[in-house]
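A protein chain is absent from this complex, but the other protein chains hold their places.
Then we have chain A:
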Amino acid sequence: MSVIATTGAATTRRATFRRLAVWLVSAAVLLILPQIFTSGLAVTVMNQMGIAIVFALSYNMMLGQGGMLSFGHAVYFGLGGFFAMHMIDWVDQQLFVFPIYLTPFMGGLFGLFMALVIGSFSTRRAGTVFAMISLGIGELVAALSLILVVFFGGEEGVSGDRTTGPGIFGFNFLQDIEVYYLIAVWVLVAVLFMYLFSRTPAGRMANAVRDNPERAEFVGYSQRTVRLISFCAAGFFAGIAGGLFAINYEILTEQNLNATTSGGVLLMAYIGGIGYFIGPIVGAVIFTLLQTVLSGYTDLWVLYVGLVFLATVLYVPTGLTGIMMMHVPAWRLGRLRSLVVPYLTMVIPVAMLFCGLVGLLEMFHYRNGAPTGEVEMTVFYVTVDFTSPLPWAVFTALTLAGGYLTRRLAPAVAASFQAATSYDAKGSSA
């Protein structure tokens, strides 16, 4: 018995150490990133990512952890942001002295307060009722933002100057890189606390209520209270993300709390994988990359994000993180290498399908919007004439052939995956 106890304690210690290592490595990565990606654009993108990470994780406190599907989470992001923006303005007008780098916390408190007010009636039930209320509140607040001009600033929104408050360590956040480090610290702290929340009695019972609200009531918990606590926590961290947005962009408008933003955070969390704590982080990074980098290449980026989302819902409901996690057993069994060849055979057909489809979509889009007389466009660095049938034929052929080959090869790849992950495959009968 004592032997078991000591090994148990050692295992716990090792797990604690490993967890600590993850946080330290994350902090180091955040510190080093701007040394690797030094361009102004990179810093802008990373700042946006940091904000998206906090926002998406706060969303998953409800969806993934608490089983509440919200279509209006941008409300708490936006309201927190507006409040932080006003704080920044008040400091600028010297109404009082407050360090700008702490305004996200005030944004968080405002988000928390609003979540408490709205959650007090919306968390009574999960499922459809909750989803519909969140949608209604989202529309309501978005409409209010054009009416309550004092707080929301009407159509031009509220803007300010982040550099006027007392600085820290000589930083006064004039440059984006200073804001990067500020956001990095906030991201680390917010992510840490969101993780810790999931390990508290309230966080564990959020999972329990998600799984089975009835049973939770029969072990002493009010499902409504459990949901309300998660909802408030989610509102708090969304407000922090909004506050970071206020510092980073120095402007908030109706766009930051409308249905598009609410939809965006849902996409981030889902594409990344709502079943894993790190899922929304992965989703936020990918989504921001698509949003910033891809939008530089094509107007159709929203369509592509939509297609990625559809593909996730249909084929990998566990998200990108789920795909990675699927490979953990193969990795443990040391069979990851056996998957390289099957996966490589898939690369060509999938690339064909992808190029064909994108080519067709882009040509179609360009043909509709092209100035008169203009017949040439660039797809994948190749200039094509969209009035001639040749490029259409090539892209159609690519799509069909790629699609056909993908379907043909998929079962074999699935079989190799099965073989690589099942314990009773040959060679490991022990």
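Throughout what follows, a contact is a pair of C-beta atoms (placed from the backbone, for glycine too) under 8 Å apart; a residue touches a chain by one contact, two chains touch by 3 or more; residues count from 1.
Everything that follows uses one rule, which is that contacts and distances are computed from a predicted model.
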{"item": "Candidate names \"Cytochrome c oxidase subunit 4\", \"Gluconate 2-dehydrogenase gamma chain\", \"Glutamyl-tRNA(Gln) amidotransferase subunit A\" or \"Arabinose import ATP-binding protein AraG\"; UniProt protein name, chain not shown", "value": "\"Arabinose import ATP-binding protein AraG\""}
{"item": "Hidden partner chain, touching residue among A:196, A:375 or A:415", "value": "A:196"}
{"item": "Full-complex contact with the absent chain, from A:120, A:225 or A:418", "value": "A:225"}
{"item": "Candidate in contact with the missing chain, chosen from A:205, A:286 or A:305", "value": "A:205"}
{"item": "Absent-chain interface as seen on chain A, which is shown", "value": "12, 196-197, 199-205, 207-208, 210-212, 214-222, 225-226, 229, 233"}
